[in-house]
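All protein chains of the complex are present and in place, except for one that has been dropped.
Here is subunit A:
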Amino acid sequence: MNWILRNLDEILELTLVHLALSVPAIILSFVLAVPIGWVAHRYAWSRGILLTLCGLLYAIPSLALLIVLPALTGQSLRSPANLVVALTLYGLAVIVRTAADAFDAVDPDVRQSATAVGYAAWGRFWGVELPLAGPVLLAGLRVVIVSTVSLVTVGAVIGVQSLGSLFTDGFQRGIAGEIWAGLIMTVVLALALDGLAVLGGRLLLPWARGGRRRPRLVAPDPTLQAAEAR
């Protein structure tokens, strides 16, 4: 406890560094996964290949990936960019399948009726398919957020500073408080980003709240009718 109080500044600084490593990786994996998932959804022949390849990424041990990547990207081993690239790849492994499922989940009737009223392919993607894939994409994003924030700590082993540095340092110097600080702040950070994602979803996908399955033959909702009567 004493250690934590004496080192609040350092903990805060490492938290910000941790954030700066996680957020780009999360955004990159999300932005890359959407088109890959769409292609896997759209072209049946590509699905198996893409999903297997992305899934295999996760099988690469993280330390090995961090050490091999600089040879491919030209970045130095300890650069933040090296870590961000590795985290993006792991993020892809987590979210690409979900992204493909998200596009699969778009009601074919809705897609077809959008075409029938005059949506061109590009407009339909942005105006119909992407927003309707939103709820499932958001679910995938939340998993990526949590897994990425926790994976960032591995970077500490090769010398990229983050909250993980509190683990390695605390472990070497036998300071339990330091390890606890790293652990707690990692969890807090993951929860905070997850909360932001949920909030963003509420704002961007207001229609998805409550039962989002399209009611076909449902009786009128009595609560709504009551609201209407008022």
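Everything that follows uses one rule, which is that a contact is a pair of C-beta atoms (placed from the backbone, for glycine too) under 8 Å apart; a residue touches a chain by one contact, two chains touch by 3 or more; residues count from 1.
Criterion: contacts and distances are computed from a predicted model.
The unshown chain of the complex is recorded in UniProt as "ABC-type quaternary amine transporter", chosen from "ABC-type quaternary amine transporter", "Pyridoxal 5'-phosphate synthase subunit PdxT", "Molybdopterin oxidoreductase family protein" or "RNA polymerase sigma-70 factor, ECF subfamily". Per the touch definition above, the residue from A:52, A:73 or A:115 contacting the chain not shown is A:115.
Residue positions on subunit A in contact with the hidden chain: 107, 109-110, 112-120, 123, 128, 131-132, 134, 205, 207-208, 211-212, 214-221, 224, 228, in rising order.
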